[in-house]
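One protein chain is absent from this view; the other protein chains keep their places.
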Amino acid sequence: MFSHSVLNPMSPQGQAISNLFIFLMIAAGALFAGLPLTLAYTLPKYRHRPGQGDPPQTYGVLKMELVWTTIPILLLIGVFGATISTMRIAQPNAIKTVDLTVIGHQWWWEYRYPNGVVAANILHIPTGRRLNVALKSADVIHSFWVPELNGKMDAVPGQTNSLWLEADKPGIYEGACVEFCGTGHAWMRLSVVAQPPAQFDAWLRQQARPARQPSTAMQKAGARLFAQYACASCHLLRGRPSNTHLGSKAVVIAPDLTHFASRPFFGGGVLDNTPANLVTWLHDPNLVKQGVHMPNFQLTPSQIHELTAYLESLT
Amino acid sequence: MNTAARPSTPLIPELDTPLPRVTDPTGLLKWIGSVDHKQIGIMYMVTSFVFFLFGGVEALLMRLQLSQPRFSFLTPQDYDQIFTMHGTTMIFLVIMPMLIGFAIYFVPLMIGANDIAFPRFNALSYWLFLFGGLLLYYSFIGGGAPDAGWFAYAPLSSEFNFTANAGMNYWGVSLAATGIGTIGSAVNLMVTIWTLRAPGMTLRRLPLFVWMVMLNNVLILAALPALNSTFVMVLFDRLLHANFFHVPSGGQPLLYQHSFWSFGHPEVYIMILPAWGMISEVIPVFARRPIFGYNFVAGATVAILLLSLLVWGHHMFTAGMGQTLDIAFGISSMMIAVPTGIKVFNWTYTTWKASIHFTTSMLFALAFLLQFTIGGVTGVMFASFPVDWQMEDSYFVIAHLHYVLMGGSAFALWAGIYYWFPKITGRMMDERLGRWNFALAFIGFNVAFMPQHFLGMIGMARRIYTYPDLPYWHLLNLISSIGAAVLAIAVLVFIWNLIYSYLHGRVAGDNPWDAFTLEWATASPPAVHSFEQVPPVRSRRPIWDLNHPDRADWKNPEAVRGI
Partner (left out) sequence: MSDKHVMGMSLFVASEFVFFAVLILAFVFYRQSPANIGGPTAFNSLDVPTTGFYTACLTASSVTFWLAERSHRRNRTGQWHALLLVTILLGGAFIYGEGREFADMSGQGIVPSTNLFGTTFYALVGFHGFHVAMGLIVLLTVFGISLRSRFFRGAAHARAIRTIAIYWIFVDAMWWIIFPTVYLWSLGNHGILGEPFKAVPFR
């Protein structure tokens, strides 16, 4: 059950917290266990037997009060020490350089790399490197959580929080937004894809390229539809001429689609990225993910297929 | 009557201003115009119980929706309103008013008073509670129920365009109304306890339920006004487009959180203190001996009161307060575990060398001990804030809060109801039905909420209307939903027991349990004028002294010395 959980961490930060968690469970469990054990002794032994009168009326023992005041205090001092040392491993106090900016939106995650690459929902990181992550929000409070890698940190509008993100081994680590942020909160999931540094660099270079030109007739028709319906007024497509004058300082509303086809899922995890699912989405986004801000463009089936062909060509 | 052979004792002085008397109303009118603390106490209890059923239905709807991955029984808009209303209802319309209702009914009786300090103000507090609750539920048909969660973080709750409907306006106004009523009750109970005690009832001889209510009043007076300020700020933002939490104008969401949790943390203690008081009454009576370590139980609660005003930031460990504040709140939150532990140990040791009667009330109290402690233990784990960084906002928190609030407060209320029902109605509750109630509740509760600890550990967030088909998520959610269904059956058995016992229960007599405190000196149910004469109070257990004169506490040097 715990193969993908906080108890099977894949990072030094996750490991530190997991150790603390297990230490606390054992310590607390031991302390707690005294309770049912005591009751298991007293309840049968001192149960009322018929004809038995009331027992001797005693009022307490001072020594016992001192014992069970002192022992928890000593245990808690130990807990405090463990807490501080875990804190130092798991979270930065303030970061000086920023390796990655994560921005929460209703209801998707935006990632900005230092070289200008902008990705959405699926976050690629290199293994073996501790990244300083700056966490922001574009609207309400969200929270970024990948249980196997580290504790969470809230994305609060108006302030920048910081987090360390690191993965020991390559793999895919699931996460989600965990601060209630409105109707689409349940489908604001994310994935962290950790790759060996060479592969990560290759991926980053690929992502930095502008959007692929459409090649087949269907794709070209789709590209025309993309311009005609002004999709770029919300979804940036780097390198393509757009008929809106956005520029790089524009307010980001929706996920960057430049390399849409390279993502395993979309819609914050509500659907896997397949042509069939994209058709369903484009038919009526609100039917798939209620509350989503993307309007229903009332596209005809042939328009939907053309647009799908184009978007699925954007690797 | 127990008081027959006693020497005459001073009567409780009459109220200065005679209460206005409507010409002998009958039926419903008698209740609507009542200023009698016993009737108002019953009104609080009945009204809270009705809201409990609403909150329970909301919970069952949620558990049904979550029983399968990607289930579409409820839309997210519906689900968001339901989970918000479930939390808001259970906290503000069930636990608080139910505990206050018991306090209003029993505190005057336990201190030997014939009424509460301000009877009309007492009635006003009740009607404010009812009005607030009705206004909140009206929202379902009046524009939409609140949907930003019971603690309603800004800016989600404070900006009109971030929430789906006008429900948060209802949230602010209704809860402000109930909050004012609650503040009124706290003033009333505090003045009652301070000024209307029977002669001989010093503070150190107060029943522990009264101690807890007294300390609870301080918490209410310190915390509820902060909630009202928070409502002012949110409603200003929503209705006047003000900037308290409007980020583009410089508003800061963390101000909301500090302001809200300054109320919100004391609030959770407000929901448990009177429950602790009930447990402190029930366990000694059914163990047939005084509570172990009275002074330490009372003193530990004072420590908890002071500390509870200093721990609010532990709800914000993941909000980015900075390491200094994290450490400070971590320390205070760990410290509060110590006095809480002291109380649990004292309750447990009251079963030592006792003579335990396993009445339904006692069964619920013993389950309370186990369940509340589990909740307390996970609470201390959260105080170690790196663990909080992992477990906050996940189902681990939901498990924790239900273990303390349901496994704790609700079970304590069940214990208190089974204990005091004979006094309120004059009839005993049925023990067989009671055992069924207990067994179903105990099993249902633990089956519902223990798996949620694991769901949290494997990554399930709270407040999501559905989830993907990840390993074990379906199974654990399904088990939890089944537990909820069993709990619902337990509640039905309980309702049946209430009705059956009220109509056909065995006549109780004044003191069916041979209990220890002054309320058991009155008739069952008490007359309108509860006490003609108050028994002499020479120790913490005046009725034990009366009924067992050769073993009276005031004759026992150990009791007189006190511990």
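Chains: A and B, in written order; residue numbering restarts at 1 for each.
The criterion applied here is as follows: a residue touches a chain if its C-beta (ideal position, glycine included) is under 8 Å from a C-beta of that chain, and two chains touch if they have at least 3 such contacts.
Values in this document were obtained by computation on a predicted structure and should not be read as measured data.
Within the full complex, the chain left out of the display is in contact with B. Summary of contacts with the chain left out: across B:135, B:242 or B:306, the touching residue is B:242.
Contact with the chain not shown here comes from a single listed residue; of B:142, B:225 or B:468, that residue is B:225. In the complete complex, the hidden chain is touched by one of B:94, B:190, B:268 or B:537, namely B:190.
For the chain missing from the display, the contacting residue among B:178, B:262, B:350 or B:497 is B:262, taking the whole complex into account.
Taking the whole complex into account, chain B touches the unshown chain at residues 13, 16, 117-118, 121, 183, 186-188, 190-191, 194-196, 221-226, 228-230, 232-233, 236-237, 240-244, 249-252, 255, 259, 262.
Here, only the chains that are shown with their structure count from here on.
Chain B has its Cα centroid 35 Å from the Cα centroid of chain A.
On chain A, the positions that touch chain B within their shared complex are 1-7, 16-17, 20-21, 24-25, 28-29, 31-32, 35-36, 38-39, 42-43, 46-49, 52-62, 64-65, 68-69, 72-73, 76, 79-80, 82-84, 86-87, 90-91, 93, 106, 135, 139-141, 143, 145, 147, 150-154, 156-159, 161-162, 174-186, 189, 269, 290-291. By the touch rule above, chain B contacts chain A in their complex via residues 75-77, 80, 148-149, 153, 155-156, 159, 162-164, 247, 250-254, 287-290, 292-296, 318-320, 322-323, 326-327, 330-331, 334-335, 337-338, 341-342, 344-346, 348-349, 351-358, 366, 369-370, 373-374, 377-378, 380-381, 384-394, 454, 457-459, 461-468, 470-472, 548, 551, 553, 556, 558-559, 562-563.
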